[in-house]
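As you look at this complex, bear in mind that one protein chain is not there, while each of the others sits in place.
Lettered A, B, C and D in written order, each chain numbered from 1.
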Amino acid sequence: MDMMEQRFNPPGTAPGTLAGRAVEGEETLHFTLVEYDEKKCDVFFEVPIDECRFHLSTPEKTWIDVSGRPSAEMLKTLGEAFNLHPLALEDVFHANQRSKLEVFDRQVFVVLNDPAWNGGELKVRQVSIFFGHNYVISFHDHTDDIFALVRERMQQVGARLRTHEVDYLVYALIDLVVDRKFPLLQRFSDSVEVLEDEALEQPTRQTLRQIHDLRRSLYNFHRIQWAEREAVHAMMRTDVPLIAGETRTYLRDCLDHSIAVLDLVETYREMCNSLMDVYMMSTSNRLNEVMKVLAIITTIFMPLGFISGLYGMNFSAEAGPLNMPELHWAYGYPAVIGGMVVIVAAMVYWFKRRGWF
Amino acid sequence: MDMMEQRFNPPGTAPGTLAGRAVEGEETLHFTLVEYDEKKCDVFFEVPIDECRFHLSTPEKTWIDVSGRPSAEMLKTLGEAFNLHPLALEDVFHANQRSKLEVFDRQVFVVLNDPAWNGGELKVRQVSIFFGHNYVISFHDHTDDIFALVRERMQQVGARLRTHEVDYLVYALIDLVVDRKFPLLQRFSDSVEVLEDEALEQPTRQTLRQIHDLRRSLYNFHRIQWAEREAVHAMMRTDVPLIAGETRTYLRDCLDHSIAVLDLVETYREMCNSLMDVYMMSTSNRLNEVMKVLAIITTIFMPLGFISGLYGMNFSAEAGPLNMPELHWAYGYPAVIGGMVVIVAAMVYWFKRRGWF
Amino acid sequence: MDMMEQRFNPPGTAPGTLAGRAVEGEETLHFTLVEYDEKKCDVFFEVPIDECRFHLSTPEKTWIDVSGRPSAEMLKTLGEAFNLHPLALEDVFHANQRSKLEVFDRQVFVVLNDPAWNGGELKVRQVSIFFGHNYVISFHDHTDDIFALVRERMQQVGARLRTHEVDYLVYALIDLVVDRKFPLLQRFSDSVEVLEDEALEQPTRQTLRQIHDLRRSLYNFHRIQWAEREAVHAMMRTDVPLIAGETRTYLRDCLDHSIAVLDLVETYREMCNSLMDVYMMSTSNRLNEVMKVLAIITTIFMPLGFISGLYGMNFSAEAGPLNMPELHWAYGYPAVIGGMVVIVAAMVYWFKRRGWF
Amino acid sequence: MDMMEQRFNPPGTAPGTLAGRAVEGEETLHFTLVEYDEKKCDVFFEVPIDECRFHLSTPEKTWIDVSGRPSAEMLKTLGEAFNLHPLALEDVFHANQRSKLEVFDRQVFVVLNDPAWNGGELKVRQVSIFFGHNYVISFHDHTDDIFALVRERMQQVGARLRTHEVDYLVYALIDLVVDRKFPLLQRFSDSVEVLEDEALEQPTRQTLRQIHDLRRSLYNFHRIQWAEREAVHAMMRTDVPLIAGETRTYLRDCLDHSIAVLDLVETYREMCNSLMDVYMMSTSNRLNEVMKVLAIITTIFMPLGFISGLYGMNFSAEAGPLNMPELHWAYGYPAVIGGMVVIVAAMVYWFKRRGWF
Partner (left out) sequence: MDMMEQRFNPPGTAPGTLAGRAVEGEETLHFTLVEYDEKKCDVFFEVPIDECRFHLSTPEKTWIDVSGRPSAEMLKTLGEAFNLHPLALEDVFHANQRSKLEVFDRQVFVVLNDPAWNGGELKVRQVSIFFGHNYVISFHDHTDDIFALVRERMQQVGARLRTHEVDYLVYALIDLVVDRKFPLLQRFSDSVEVLEDEALEQPTRQTLRQIHDLRRSLYNFHRIQWAEREAVHAMMRTDVPLIAGETRTYLRDCLDHSIAVLDLVETYREMCNSLMDVYMMSTSNRLNEVMKVLAIITTIFMPLGFISGLYGMNFSAEAGPLNMPELHWAYGYPAVIGGMVVIVAAMVYWFKRRGWF
């Protein structure tokens, strides 16, 4: 279960403490810096922190994208270099926060989730965005270059991303993270469809586990998406600084998408519950079939067995004429066989009428 | 599953980009243009775009109905010709939006859903309506001429549709789309009724699949209808421009219908859940019946079989007088048969008393 | 299923159109007119429409009660005669509206539901009330004289119904319709009780159908009642014209009753769900009992049968001394019988200990 | 089912009519009157109505507690004597009202519920309190002297109950009624615990009925408690007359308790649902055990039976050397017995590996 990896400060530590996270592999960071205004747009890869700090102080708009999981020390350095709030840093450090919006003095801090599909399970991943008057700093705790497309659009001359203020860039990043849920939903849609067929046609224990895992992923997805919707909605509040009215129109579109995703997640969740029912009924139907076979075989052969057992008895014909005279009839055996055939035919007719065949 | 067909922009593309939709068959559009005022009402079919543009600029009120799925280029042309907002165009392009209302500067944009019943599944279809001071442009992504009836009413002299402003026409279109859900509900009602009888009388695997499909359709219907209700409700907000007070009274009626549909969808959904229970109980009852037959047969024939087996044993009467003397009684065989009849009678009595017959 | 009888306008017809209803039997109307003021109260039965119109124009307060389902033409005539809004007429015509309150210019229109218990199913019936300055016109789509009691109270000298304005009469009618749900609830209460016993003691397929039908009725009742509560609540809004402050106190009592009914409907609904569980468990318990009988019989007789079969084998004693010497012991048969008794006793003891008896 | 005893006015009767209640046993009332101010506190038992009326007119504060179910005439007399609103009297008469607060002109009317545990079922009982400037009149429809403790506290010199206005006395009565739910919850808690063990260890049909009854009681309790919370909350509204600010602090504590009870009722309700699941699983587990026994016995003895049956066949050894030569081997019988032992051992091993033992 991804969602509760030890990712919280030990209770009682001071706020803003960066500790209590399990270390996972190497913790290196990749800085990608874009300095742009209407006239130019320069992209630098693997920029050292000091240089980042320098660019932040230039009048051009600066976007620094940090990928990978920062270690505690690194984050502290970053916090000082970029002037980030300690509580926000704590949220970046423990990368499993609920999506949210925090407004600090002259800086806005947005946390979003960018879950990934990882072998049938939802892997929670966090995107954190800080922005101020003329800078945007984005963090994401994995090394996929998810923002490459935005960078490309930026490099086109006359792109809205360049002519507008940084709020439009922030919108573009949020929009991208929100829209990344659609291909993910496609995954769920496919899984549900496959499991539907399995549950109806060939319900195995494996199917059961997969339905359960899917449900769990959907519960988590729902939790994440609900918070995302709230965060995007909060972005549209008129008291959030630095967001222009026109950008709000775009964010409204973003919110619509976020709500659409939430709607679909809820629909899938209900479908998944229905799937569990279908699985159960299917299992139950199979049991019925097995039992029918058992009942049919038993019902047919028990009387036959009884009859043959009957004529296997050893009552002495000599003791009296009533002791199994059938055994000494010339047509005794054919008569018994004939009787058995009649019994079987009657049974089969009766089963047919009850719809057991 | 209809609801997640690849119908979203690839994440990261610029807002208003028209891409990422799977192409389905031929993409031709049909333009039907109505130019009307109190005195006249002219209908033109298959009008070329340039002519449409011309009519839009005349002082008469103009209604252009576009049917079919527009290709990206076509839509771009339309957007420029009719002066439509790029974000709205994107919504028209990816025809699976939630119902909604957008108010742009001098234009209102309404998205509604017109789902269709397609072989037991709900097929999502979109109706998009733009309107401004003296024009209405409607899009629907299928070629059924759903608005024919409104056109007919328009052609009657003195029709309210002609004497009122375009807001009344918009109301008439919305009203039609909303009311089209009633015949659809009738379909659900019929399906539920059929499945109820099947589930109670003859529950098969096919029944199970149909209940599950119905449920899925109802989840989707609910999602669609919820959004529709919100959109129609939003139309009644006093800050929506171009809507006269009197039209608002009519929209209120429309909203009532939308709520009534939502209520019914919820009721059907609950009924469908109940249906699943009924299916399960029915299956369970059938298992009980099968098991009863099995138990009755077994209970009757096992003791009989045992008795006949007993007297099939080969203990030597010569070895001692206690070795199966019954076999040598004159009435041994009739006595055994008699004993068996008594046993069967006792069993039958016992089963009757327990209510197994 | 009563709730979706073809009772809606064909989509696309003009608002206020009276069409699209299935005709049910004869459509005659019965007009009962009461003209009253503080001093007098005259009741006329089967009054022709023209006379009704005349009475409406007199200064005395007039209450016209129309019972039966009006045909489209009749309703059109009535609408003109009594000056009723076309949208309201449409609601009267399609008698399956949600309860609601509409305020037109100088007229208030209230729709309520008066469901009836009809052979185990809830039959939806509508009561529509128009009222203005000094008149009340009530419609109900069945011919039961449900308002007889109010008329009787009116005829008593000094009755509050006569001394107050028409709003008090409207309250009295609404109160009656609201309170008519209590005897109906009694029916549900009785049904639930009967089904509880059946489900626990003797669950049959019939029981299952009845529980399902009850559930369906309760879903519908809930839908109806929810709307009724909203409508009664809307009556208390201070912006509804013609309602005096004192009457609002009485309506508050009415609202309390409506909420109480809703509460009870919800409680019954939950009980009905619990009933379904009880049914399932009961069925499951019965299966267990059947299986226990089967298992007991099998467990006892299989070993016995095996033993008797064993000594029915034909190994030749002559071939060697180890071939079934038991058959030639003097006490072989009694020993086997004894062994069998011991086995049965051991089994019985074991079953007793496991609590199978 | 207690909750729907015929306890409502016949629909159509005038508001304030006292009729339609089933008469239960003798209907006598017991009046307990307390006249008090800071200096004195006199308690009178079984006071006649006229005397009550006299005390109400004295300047001292007066609390009249009426216990038992009043008949219609008695209540009419009381209404006139104490100047109570007819609608409120109707609520007192039909003692199954939802908890509520009504503010009349110079009088406040509070209805609360005081359910009792009655042989495993929740018995609804009503407490009604009227209060005005210097009087409190309380009704409860049973003869338990539930307010004895408040009277005792009143008799202590300097008790807050005496030094404060009547609103504090009203608070004390409400507080008592609210807190009486805690011992009741204890009953539910005990029941749930007992049923948990039963459902897990020894699920019988009786257990099932008890779980169902408990659920029903909890649904009713929830309904009652929800209304109580609303009523207590309404008491704290600043527009309720006669309630001092300090008393509101105490009422807030009361509200906290009422919410805590509601929380617990909801928790028990969910537990009860879980209990139903546990019951089902337990039943299902038992079935599994029965079936395992059946399968083990069958699986072991069927092959053995077959083998012994095989060697009970009568093929004539004389007809040919291939006809059952085993029967004439010297060690045929021991070999067969040995083979059978091997088969049983193999089976047991196989069952063990599958975890059936």
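Keep in mind that, in the parts below, contacts are C-beta pairs under 8 Å (C-beta built on N, C-alpha and C of every residue); 3 or more make two chains touch, one makes a residue touch a chain.
The structure displayed is predicted, hence computed values, not measured ones.
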Chains on display which the left-out chain touches in the complete complex: A, D
Which residue of A:44, A:117 or A:311 touches the chain not shown here: A:311
Residue among A:19, A:194, A:244 or A:290 that touches the chain left out of view: A:290
Of A:133, A:237, A:328 or A:352, the one touching the omitted chain in the full complex: A:328
Of D:81, D:103, D:116 or D:291, the residue in touch with the unshown chain: D:291
Hidden partner interface residues of chain A, rising order: 1, 3-4, 6, 8-15, 87, 97-98, 100, 102, 202, 205, 208-209, 212, 215-216, 219-220, 223, 227, 276, 279-280, 283-284, 286-287, 290-291, 293-294, 297-298, 301-302, 304-305, 308-309, 311-314, 324, 326-334, 336
Those residues of chain D which, in the complete complex, touch the missing chain: 146-150, 153, 159-160, 172, 175-177, 179-180, 182-183, 185-186, 189, 192-193, 196, 200, 249-250, 252-253, 256-257, 259-260, 263-264, 266-267, 270-271, 274-275, 277-278, 280-282, 284-285, 287-288, 291-292, 294-295, 298-299, 302-303, 305-306, 309-310, 312-316, 318-320, 322-324, 355-356
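Methods note: only the chains that are shown with their structure count from here on.
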Fraction-based call for chain C against chain B, same above half, different below: different
Euclidean distance of C-alpha centroids - chain C vs chain D, Å: 25
Multi-chain contact residues (two or more partners), chain A: 312
Inter-chain touch pairs (all): A-B, B-C, C-D
